[in-house]
Structures are given as structure tokens and as C-alpha cells.
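Take this structure, written in C-alpha cells, and hold onto it; I'll ask about it next.
One protein chain omitted, others in place.
Take a look at chain A:
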Amino acid sequence: MSIKTIHRACIIDDDKLYVSLIKMLINKNELAQELLVFENGKQAFDYFEEALAGNNATALPQVVLLDLNMPIMDGWEFLDALEPYANELKQSSLKLNVVSSTINPEEMNKARNHAIVNDFITKPISKEAMISAFRL
């Protein structure tokens, strides 16, 4: 299995330790050339909205790892906010994965069945799961 380095990845998570670990994993395995990090849904949405509204799809990441439980705007609120752009997102090559340590089956199913969501990944995310999330 060959790993192709993607251009830009994005982590939306408020757990700083987790974010540094993911950064290390991405660098070590050369999974992405560039990494966007947002501490909460609001920060990420502001970035996405600007790219989408400005028709600047190239600014969008190819892979997103989205946490659910965050302050200000949580993962669900972020997904709701993106709803109006669902079509544009589907046309772009963006793969949005929800990554959470929730064990609530309701939340897991809700994430899997969400139109914009590619997959639900349980934390801790293994190296294999990371690599498969980054395979386009």
C-alpha cells in the first residue's frame, strides 16, 4: 500500500495534546504537506466559509479530522453551519471524518449517516486509521 502525501489536512480539536500528537504522526508518516489547526468549530467555519463563499475551493483541505466536543461551536454545530454548502463540499475532493472518543451509539450513527461526513473514527485513532483517512 503506497501512501500518497495529500496537499492540505485540517484538524478541528480543542485538545492541544491530541493535536500535537496528530501533527507528529502526520509529519512522521508524511501524510500531508500542510496542516490547518482550529481549536473549535467557529474558527474552522470562518475559514471554510471564506473559502467557499469566495469560490476559492483550492484553499479547502482534502482531509478533515473533526472533534465533536468543543467549546464555542461544537462539531455538530459546525456540521450544521456547513449544511448550506453541502453541494459544493461534495463536488470538492474533501473527506470529512468525525474523530471522537464518544461511545454513544446515537452520536456514532448520527455522524456516519451525516451527508457531509465521510466516516466516524473512534479515538484513539490508530496509525492505520490515520493512513486510511488520508487515502483519497
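Details
Operating definition for what follows: a residue touches a chain if its C-beta (ideal position, glycine included) is under 8 Å from a C-beta of that chain, and two chains touch if they have at least 3 such contacts; residues count from 1.
The definition used in the following text is that contacts and distances are computed from a predicted model.
In the listed set "histidine kinase", "Proton-conducting transporter membrane subunit", "YciI family protein" or "AMP-binding protein", the entry agreeing with the UniProt name of the missing subunit chain is "histidine kinase". Of A:L21, A:A53, A:A115 or A:L136, it is A:L21 that touches the chain left out of the display.
One chain is missing from the display, and on chain A it is touched by residues 15, 17-18, 20-22, 24-25, 28, 39-40, 69, 71-72, 101-104, 123-127.
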